[in-house]
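A protein chain is absent from this complex, but the other protein chains hold their places.
Naming follows writing order (A and B), and every chain is counted from residue 1.
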Amino acid sequence: MLQVLINGALLGAVYALIALGLTMVFSIMRVVNFAHGQMYMLGGFVVYYLYGQYGLPFYLALPAAGIVLGLIGVAFNRFFFQPVLATSTREENSMLMAVGTALLLENLALTLFGEKQRGVPEVVEGIFIWGDVAEGGVVLTYSNMLVMGVAVLAIVALLGFVQYTRPGRALRAVAQDKEAACLQGVDVKTTTTLGFAIGAALAGIAGGLLVTIYGVNAGVGSNISTKAFIMVMIGGAGVTKGAILGGLLLGFAEAIGYDIFPGSVTYLIIFVAMIIFLLFKPNGMFGKPWG
Amino acid sequence: MNSLKKRDIYVSFSVLAIMLVLPLFIGQSRYLLSVLMNCAGLSVIALGVWLIFSIGRGYIGQAGFALIGGYTTGILLTRYNLSYWVVLPLSALSAAFFGALIGSFILKLRGIYFSMLTISLTEAIRLAFLNGGSFTQGSKGITGLPQPFSGDSPLPMYYLGLALLAFALLLIWRVHYSRVGRIFRAMRLNEDLAESFGTDVWRYRVMAFAIACGLGGLGGSYFTVFIQSVYPQSFTVEHSIYYMLYCFLGGLEYVSGAIVGAFVLTILFELLREFQQYQTLIYGVLMISVILLLPNGLMALGSSKSEGSKKALPPIGGADTTPGKADAKPMIGRSS
Partner (left out) sequence: MKNRSILRCTLLAIAAPLAILAAPVHAQDVLKIGVNGVMSGEAASWGLVNKYCAETTADVYNAKGGVDIGGKKYKIEIVALDDKNDPKLSVSNAEKLTSEGIKYIIGPNIDTTALAVKPVVERAKAMNFPYAFAKELYSPPANASVLGMVASYQVGPIMYDYLKTKKGVKSIAFLARNESDSKNQQQEGVEAAKKLGLTITADKDTYEPGTKDFMPVLTKIIKTKPDAIVLSGVAPADAPLLNKAARDLGFKGSLSTETAQDSKILAQVAGAKANGFLSVGGASTPEIQSDAMKAYIEAYKKRVGEWNDEAGTKVYALELIIAVLQKNPAAINDVEVFKKEMETFSMVNPFVKDGKTKLEFTGKADFGRRSQVGVPLVVNEFQDKDFKTLFVGTIKN
């Protein structure tokens, strides 16, 4: 059982990181970034090429993934989302745009990088073993611990940034009330761009981190996006603690579920449980009403 | 009759008329006919999604109900050996039934929560069929389904598709350009306000959802006998997204928008086959360009009414009622 809980903690930390990126974009722009999973995938490829193929040290490749995705986020915001948000009569158009960007990224990746599964050498070798797993013992690879550690670090850094720095406060202000923030002198346009960039960067970092233990291929995006949606729905869209809670819950639910139930029943139960939960708390645990 | 409705009529009629006579010119090519059959089936399903848009919800779960319709067809045909002509309406009804059931719970969600939930709903339905044991045969799917028409010619199936398309179009048309349609529009613009005027919002929501899901099941049943099999992955989240895209691309203000979107995108898909693996890439790029340049859909091209204005929406059903008046009195006045 302890092994199951450790699996859950690992998944939870990583999922929380993914959910945070998605919720960040939503809180700032009221747009669900359908391409979040694809950005995760691109982060993985950045690290695959820089660290895996060209031999750059990991502690440089990972931030590079974040930066690359952040730049993509800026570009998407400037060229795709801002124009749509400015001119369309329906709010759903931005969702459509997000879907379009998701299709674009996924197939761009397939074209540029090919369809094969890719992996990178382990950043740290070694493994903790307590007892025999078959007997209920526990196993934890150093790689997994590293991933968990960096994920937690990234989450803490983000929370600190949002809480204590000026741009961070600006982000919170815009998320809370765009007009009031504008009246307070916040540069809404720059802040929005920053928000999207951070959200995308988080996805990229999560991908770059996870490529070390899971590898990456051009098709992983939609699966990650679906899970991110679940987490954000449970935790509440646009709220950081909601995203973290959602991530942890899903991680543990998945680990425990796979242990008890055969394969796909786990996710069926997760979906049904989520639907029932949403009936009682339609905006998630901490979310605010929308629409 | 205002110009929006006129345009809607012309396009709808044109599509149906052209589909009716096209086999005279291309009847030899099974391939071309199969493309059009695909378009027809997708239009039926997309019309359901369109209806939900008209009550103000972005619905990304239609694939799940297409799957329900498909499995109903599969199970009834193989286990009970019923005639397809009994099975087809039953499939639509079972999808509508489940739609009403599930809808009565989930329709209280709004906006982005509803949309994200419907994505999960598609997946949940797929998983339910995957784990349905011997009843649904799990991942093996149900195969070897008999086609309703004997003989080699694709024409009977083609005309069945056309008939279903006409049925769906007429149904949604009747709903949209009627009193009920005005109520839907009121609900879309401001649900709380509509409720305060005494409209039983819950009832209308569920009704719309049931009709939409019924159409999904109808289309799903058609596809199932078309390819003579149904699997849990016959209709996925990706399909749900595409149905939504068809409506957007066509134009959410026009009933025929769903049909136009389905036809254009499907035919475009086929044309792009020449580029093979770059197909979906170009498709994605086209999608984005269209959204940037034609945010109100293809049907709105050349129309002065819905372009540019951010908040105003063209009136539906009544020629000279302004949006304000239509809101305030959704129950008064008959549709033109």
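Throughout what follows, contacts are C-beta pairs under 8 Å (C-beta built on N, C-alpha and C of every residue); 3 or more make two chains touch, one makes a residue touch a chain.
Everything numeric here is computed off the predicted structure, so don't read it as measured data.
Asker: Name every shown chain in contact with the chain that has been left out of the document.
Answerer: Missing chain, whole complex, touching shown chains: A, B.
Asker: Out of B:S34, B:T78 or B:S104, which residue would touch the omitted chain in the full complex?
Answerer: Of these options, the touching residue for the absent chain is B:S34.
Asker: Which residues does chain A use to touch the chain missing from this display?
Answerer: These residues touch the chain not displayed: 3-4, 7, 10-11, 52, 107, 110, 114-122, 127, 129, 132-134, 136-137, 139, 141, 210, 214-215, 217-220, 223, 254-255, 258-259, 262-264, 267.
Asker: At which residues does chain B meet the chain that is not included here?
Answerer: Interface with the chain not displayed, on the chain B side: 6-7, 10-11, 14-15, 18, 22, 26, 29-32, 34-35, 38, 130, 138-141, 143, 152, 223, 226-229, 231, 233-234, 263-264, 267-268, 270-271, 273, 276-277, 279-280, 302.
The working rule: only the chains that are shown with their structure count from here on.
Asker: Would you pull the chain B residues touching chain A in the complex into a rising list?
Answerer: Answer in residue numbers: 53, 58, 105-106, 108-117, 119-121, 123-124, 127-128, 130-131, 237-238, 241, 244-245, 248, 252, 277-278, 280-281, 283-285, 287-288, 291-292, 295-296, 306, 308-311, 313.
Asker: Hey, which residues of chain A end up touching chain B in the complex?
Answerer: Residues 26, 30, 32, 80, 83-84, 87-93, 95-97, 99-108, 110-111, 222, 226, 229-230, 232-233, 237, 264-265, 267-268, 271-272, 274-275, 278-279, 282-284, 287, 289-291.
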